[in-house]
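Heads up, one of the protein chains got dropped from this complex, but the rest are sitting where they should.
Here the chain labels run A and B in written order, and each chain numbers its own residues starting at 1.
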Amino acid sequence: MKHRLRALLAVAALVFAACGGSTATSPIATSATAPTTGGTASGTPAAASGTPVATNGGTWVFGSATDPTTLDAILMQDGESIRIAQQIYETLVKLAPGSASTLVPGLAKSWDASADGLTYTFHLQTGVKFTDGTDFNADAAVYNVNRWKNLPEALQGDDYYDITVFAGYGDSSLIKSVTKVDDATFQMVLTTPKADFLTAMTLAPFSMQSPTALKAHNADKGSKDTSNDYWQKAPTGTGPFMFAGDFVSGDHYTIVKNPNYWDTANAAHLDKVIFKPIADSAQRLTALKSGTVDTIDFVDANQLKDVSSDSNLQLVTRSPLDIGRLNMNQNIKPFDDINVRKAISYAIDRKAIIDTFFPNGAAQAADSDLLPSMPAYAANATIAGYDQQKAKDALAASNCHAPCKIDFWYPDSVSRPYMVDPKGEFEAIRTMLEAVGFQITPQHLAWKGGYTGAEANGKYGLAFIGWIYDYADPADGPGIFYSTSLAKCGDVTPAKPHNCEAAEDNPAVVAGMAKAIAEPDAAKRTQDWKDVMALINADVADAPLVWAGSSLGLTKNIHGFVPSPTQTEYYNAVWKS
Amino acid sequence: MLKFIVRRLLLLIPILLGLSLLMVVFLHMLPGDPCGAILGEHSTPANIARCQHGLGLDKPLYQQYLDYMAGVIHGDFGVSATNKVSVTTSFLTRFPATIELTVAAMFLAIGIGIPLGVAAAKRQYSLFDNFATVASLIGISIPIFFLGLLLQYVFGVWLHWLPTAGRYDLGTFSYDHAGTNFLLWESLVINRNPAEFLDVVRHLILPAVALGTIPLAVVARITRSAVLEVLSEDYVRTARAKGLTSKRIDDRHVLRNAMLPISTVIGLQTGLLLGGAVLTEQIFSWGGVGNWLFQAAVDKDFAVIQSGALILASIFVVVNLIVDVGYAYLNPRIRYQ
Partner (left out) sequence: MAGVALSQQLEAPIKGSSLWRDASRRLLRNRAALVGMFLVVSFIFVAIFAPLISPYSPVQGTIIHRFLPPSGSHLLGTDLQGRDILSRLLWGARSSLWVSILSVTVGLSIGLTYGSISGFLGGWVDFWMMRVVDIILSLPGLLLTITIVLFLGPGLNTIAFAIAIENVPIFARLVRSSILALKESDFVLAARSIGASDPRILLHHILPNALTPVIVQGTLALATAIVDAAGLGYLGFGPQDPATPEWGTMLTDTQRYLTSGAAYTALFPGIAIILAVLGFNLLGDGLREALDPRLKR
């Protein structure tokens, strides 16, 4: 009995000795596993010499929110999958680091568009290989584009970006044809001009994947077919990093440096990037502060100060490219009455919301669904001023007199950049609405438990919702949530195209939006969108609330991270000292 | 004995059939479906319809159930709707994490709870006994998540002593991803690296304490009362009268006789731990089964919830059977019905 006890004590002593060791601010890990493989500076921290010189090697542990859900690029929909895909795959055209609109060469070193805006010729980089050793050339590119055009039916249920950009499959796809010109050149022909085509081509879902790997791992079989193990076993691209098999669901996803990366000048500095999913933002911060991870994304606005005031940490902020808003469905009483919609918009004190939920400059009060960085944006286009008297007057002029009883919906179990604390914001806005004569019945449902679907199906009169732009264009935003279709809305199949979410069926809006999306000329297009947004705003179709950025917290020994409003961030430039 | 075991195993069939039927009907009556989780802001009527069709959710319920059961009979437990990973694969990678956490928690509960209970019983009504009684009562009364958060702030953020998330130092060590995923085993036996083993232990401490506190308190309490009961039995008095030293009495008679109620409670608590593991795994970002099933319930990931429940229920029944057989072996007075 006694010797057992002694052994136990010895183990305990060892454990706590180890605990003591890690009190030091820099984890032991760095010094142990950061051999300087490159010819650059030696082990001395770059910061000491004044001019930071990138050190090669090291492992970067990144606290993300969730596991990736697929890495078959064309089927990706969520940010966490795209975050990883941007490191292992490359697109033909890329966004310049940190920019939301500047195009730079990717796997295509240049491209020409025909005058009618229908034919695009891509001139490819040469000498590029996929990480499975096969060549990236015009054949591979044509294979990928054909896969987008003729996506197998079994995969169509998982598709979002492909159908959103190209509008259909096979003959109804916007891609009319794709042909190889020579080994390093291919052509894409569209059925109608699409002004944002090249910008859309920068989206990670339109990455080039190895045809050999796709075929070998049955990527075209439906997702229910277990022989399709492409994304779990062999996602294969040309990027500066690659997957080497280390994925433990719920625990981590690891990518390693691609030793044969074609663009040697931009090869990765890091040996490894490990993504550790931590769902809760407060837990992520705890993990960063306790040294469990080196970097976290989506720092809660209320915790920005915890990062900026910590001498071991740095804060990196993305400028906003999203909109948090209240959707009002004109098919549900009393929101059919424009005066009710006006009363709601006037009643909200956006400044108080921002001071409370988005402090430290995390967001700005929004007065449009568009952002000020977009050419089509017009200031003060809609009601954004807080005026309790005007709200009361509008309600008095409506046919829903105080106390005007309404249901107000908010989502549970979710935090988005534009809606960090839905319940807290709901309660704050509820108080504001009740102050002008509304009587609120709170309604809520889990974000993933049917909220987004029911909201999109027009089941909610007044609801918290928002949008994250993939690129800075009104077509990717109002162009989607005010779009009309013949798809079943709720349980009803509409007789004519209908906007399901907000019932914004104003014929002038429908016609104007169709015109704007088809307009190839940039200046005319901007004017078209200005006209459409003026009509939408005159209808008070929604109540825009905030434009919110998002922030990352990094330990001070991480360098070279360039934030992007579209979260198009390349980790090959990142290094660790 | 064999007949008893076979009969109990055969019982699994109606239980699992009933459970699967119950789950399918129940789950499909829930509002929402996985498409809401998949599409998020991108939900539009057209996208939702395409997604539902892709997942086969537009088929009649009985058809979905038959398709599902046909798969199960062939050993195919389906594919997660959200990440397309087969349920079997996910379960096999995540279950070891949960087992390790549960075992560590029970190790704490038994390793500390029993000595504590024995010591308290021997010094009944002493200051130590009163202290142990109050401490174990407070232990039972603290909600797991409150304790977990408290531990994280104190030992992770303030003192920087222990890590707050995950199972090992991702930046320093790496494991064979095709291995067993039992990291204690992998680090000590396969990799033979004490530093690695220590690292795994350090990651285990906080979650195990959070999860193990309630069973620890329960075990300590039941041990105290079981030992007190035995101490007052005639045979202990006889042993004393015979002149045996009190240490010999402890070893020979008291603990062994007290073990039956204690082991019953340990068995019960181990079963309950899985429920507690949902919260603990959530707080400590522990890639285990509880975390996985909770996320699946929130995402309405039907295949994962259904199959997860079936697998867990089967394990539960089999473990119970083993426990029962073990009891019968230890205590021949128990008869098989």
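What we mean here is this: a residue touches a chain if its C-beta (ideal position, glycine included) is under 8 Å from a C-beta of that chain, and two chains touch if they have at least 3 such contacts.
Only a predicted model underlies this, so the values are computations on that prediction, with no experimental measurement involved.
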Touching partners, among the displayed chains, of the absent chain: A, B
Of B:9, B:22 or B:61, the residue in touch with the unshown chain: B:22
Contacting the left-out chain in the complete assembly, out of A:303, A:398 or A:551: A:303
Per the touch definition above, residue among B:109, B:165, B:183 or B:305 touching the missing chain: B:305
Candidates A:339, A:413, A:485 or A:526 - the one touching the absent chain: A:413
Absent chain, residues of subunit A that touch it: 281-282, 300, 302-303, 305-306, 352-353, 355-356, 359, 412-413, 420-421, 423-424, 426-428, 430-431, 442, 444-446, 449
Residue ranges of subunit B at the interface with the undisplayed chain: 11, 14-15, 18-19, 22, 26-27, 29-31, 124, 133-134, 137-138, 140-146, 149, 225, 228-229, 232, 271-272, 274-279, 282, 290, 293-294, 297-298, 305, 309, 312-313, 316-317
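In the analysis below, only the chains that are shown with their structure count from here on.
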Distance between the centres, which are taken as Cα means, of subunit B and subunit A, whole angstrom: 36
Subunit A partner contacts - residues on subunit B that touch it in the complex: 30-33, 35-56, 76, 78-79, 82-86, 89-90, 93-94, 97, 111, 152-153, 156-157, 159-167, 169-172, 174, 177-178, 181, 198-199, 201-202, 205, 282-283, 285-288, 291-292, 295, 298-300
Complex contact set, residues of subunit A against subunit B: 8, 11, 14-16, 18-20, 22-23, 27-30, 32-33, 59-61, 63, 67-70, 77-78, 154-160, 163-164, 222-224, 226, 228, 231-232, 245-252, 254, 274, 276-280, 283, 286-287, 289-294, 413, 416, 445-457, 465-468, 480-481, 483, 485, 487-489, 500-501
